[in-house]
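Below is one structure. I have some questions about it.
Removed from the display is one protein chain of the complex; every other protein chain stays in position.
Chain nomenclature is as follows: A and B, assigned in order of appearance, with residue numbering initiated at 1 for each chain independently.
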Amino acid sequence: MTEPLSRDDVAHVAKLARLRLTEDELIRYTEQLGKILVHAQDLSSLDLHGVAPTAHPFGLINVVRSDEVRASLDPAPVLAQAPDVEDGRFAVPRIVGEAP
Amino acid sequence: MKSALEIAAAVRSGQSALVAVEESLTAIRARNEELNVFLYVDEDGARAAAARVDEQVRRGEDPGLLAGVPIALKDNLCTTGIPTTCSSKILEGWQPPYNATVVDRLVAQGAISMGKTNLDEFAMGSSTENSAFGPTRNPLDPSRVPGGSSGGSAAAVASNMTPISLGSDTGGSIRQPAALCGLVGVKPTYGLVSRYGLIAFASSLDQIGPFANSVTDAALLLEAIAGHDPLDSTSLPEPTPSLLAHVNDGVAGKRIGLVRELVDGADEDVVRAVNKAVATLKDAGAIIVELSMPELHLGLSAYYLIAPAEASSNLARFDGVRFGNRVDGEDVTAMMEATRTAGFGAEVKRRIMLGTYALSAGYFDAYYGQALKVRTRMIEAFAAAYQQVDMIIGATTPSVAFAFGSKTNDPMAMYLNDVFTIPTNLAGEAAISVPFGTGEANLPVGVQLLGPGRSEARLFAAARVLEIADGRA
Partner (left out) sequence: MMLPNGWEMVVGLEVHTELKTKTKLFCGCANEFGSAPNSQVCPICLGLPGSMPVLNERAVELAMAIGFALNCTIQDSTFHRKNYFYPDMPKDYQVSQYDLPINARGYLDLPDGSRVSIERAHMEEDTGKTTHLGTSGRIHGADRSLVDYNRSGVPLVEIVSGPDIRNPQQARDYVAELRSILVAIGASDGRMEEGSLRVDANVSVHKPDTPFGTRCEIKNLNSLRSLTRAIEYEALRQIDVLEDGGSIRQETRHWDEDRGETSTLRVKEEAEDYRYFREPDLVDLAPDQAWKDRVLAGLPKLPARRRQDLEALMTNPTDAQRDGVTTVVDLNLDIYVEGVAQAQGDVALAVARAANELAANIEKLANLTVENFVATVAMEQSGQLSATQAKNVLSELLDQGGDPVSVAKAKGFEQLSTDSLSATVGELIVANPDEWQRFKDGDDKLAQFFIGLVMKATKGQANGKAVIAELQSRR
């Protein structure tokens, strides 16, 4: 029976999720996630062709608010708790690569 | 400890709000170290709030439905200036600059927050063993878990630290701890209670709800917080529902479905309790209908794809840039990885990865997409059932409270705790767990009543019948 996901799959997913796993964790998670996904395979075998996925359980639509200004936050307490601030802006280490 | 209803009445008639607050603080001091219920006790804030309530009463103003009632809040609810951690190292020390809507409503109704309670980290778990700040112990038997993820909020009420508390329920996280601690716990209809300020786990499943020792107190608390919120686009349009007034409506003539899939697989003592509850309701005038809903078997798998998928996205914002505990790195990607790796516990990481995988290119249709269709099937199954009955009865959990460490080696074993509660979250409908009888080691058993969206009033009425029969009223 084929494994639902491989160690490489897990390593790839960890990168996408910005998580760094040790080799031990990689192996352990591959096994644990695999077990969970085996159960999920009982879903894949269902014929749900033509069944619409459920969006909101009660079909609410068109929830909007009027275009009126509300007071913004006082930035001080927010900036005070930021890990690194310079000139009123949030500072981060160098960014490698442009935004997608 | 007095009930919330009694305390509020006493305070409105002139008793100082400080009386119940001091009682609460005493109870907290007595057992918090042993049980690890509260992560943060807001002693000064509570006394100040009590003084404000007293002042209102003195001035002849209406102090609210919950005047002077001490309440505990699950630590995934934002409270201005009060640490809010989600029991995670990544948020340790973070103070939100704003209140959750439910917190504002509690304050407006005169309730007194005693502090923030422990939970499974980011609400992911069924035992509160996943907290980064130590587990919470079941007050009825400290060698056992209180359930999760709202273990702290359940323990606060079960140990009489507060008469009421708020938790959140995504797959059973209020109802299951309520059952394990002998309390009334409610998962309201999706959208009945505003999620604004609830730190999200799975946005399409999460709901905030009450813990209490009695049905009446639970109804009182739910009424105080429910109703439309313009800050939550998914909140139902109707204003506050009338719940308290219907608590004693009884069940005469009501059709109640006993769904076998909500009982099969439970321990003997739990099955016995459910059957006894059924008999009680029948004696009280309800018509019992036996039903089968095979679709419910799919619930666990669908939930363990949908919830982690949404969580993986909701938890992306914890990246060390704007708030929380940053771990540095040579570039921003390395910083984010280091921050999240150090800050998240194992269960959170596991679910983030499961969720990321379920959404990723090539797998979406097979996993997440398919799970959403299964969700539709569940909703249809419930709708069909509710053509025949007014509400459904079943077990809340497969067993009574279990020992620490007994299910932590195998995630699947832990996930099975949620098998009876998950379907209601997927359907977005209402459910209540009410204690009924005892099981192994004299521990409480919870019986679950489920109803269609917006049916809380009739669920409270049925739960009240059981509560009275069980000698708890």
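Following the convention adopted for this analysis, a contact is a pair of C-beta atoms (placed from the backbone, for glycine too) under 8 Å apart; a residue touches a chain by one contact, two chains touch by 3 or more.
Please read these numbers as outputs of a predicted model, since none were measured by experiment.
The missing chain, though absent from the view, touches A, B when the full complex is examined.
Set against the missing chain, the residues B:L18, B:L35, B:L73 or B:L91 yield one that touches it, B:L91.
Only one residue from B:S3, B:S16, B:T240 or B:S313 touches the chain missing from this view: B:S313. The omitted chain makes contact with just one of the residues B:R195, B:R350 or B:K407: B:R195. Although one chain is hidden here, its contacts on chain B can still be listed: residues 77-78, 84, 86, 91, 96-98, 100, 195-200, 202-204, 230-234, 309-310, 312-313, 316-319, 321-323, 332-333, 336, 356, 359-361, 364, 368.
Counting the whole complex, the residues of chain A in touch with the unshown chain are 16, 18, 53, 55-56, 60-73, 75, 78-79, 86-100.
Following the convention adopted for this analysis, only the chains that are shown with their structure count from here on.
Between chain A and chain B the centroid-to-centroid distance comes to 23 Å (mean Cα coordinates, whole Å). Only residues 5, 9-10, 13-14, 16-21, 25, 29, 32-33, 35-37, 39-40, 42-44, 46, 48, 51-54, 56-58, 60, 63, 65, 73-74, 77-78, 81-84, 90, 92-96 of chain A touch chain B when the two sit together in their complex. Across the interface of their complex, chain A is touched by residues 94-95, 97-98, 190-191, 204, 230, 233-234, 236-237, 298, 300-302, 304-305, 312, 316, 319-326, 328-338, 340-341, 344, 349-350, 352-354, 356-358, 360, 366-367, 369-377, 379, 411-412, 415, 427-429, 453 of chain B.
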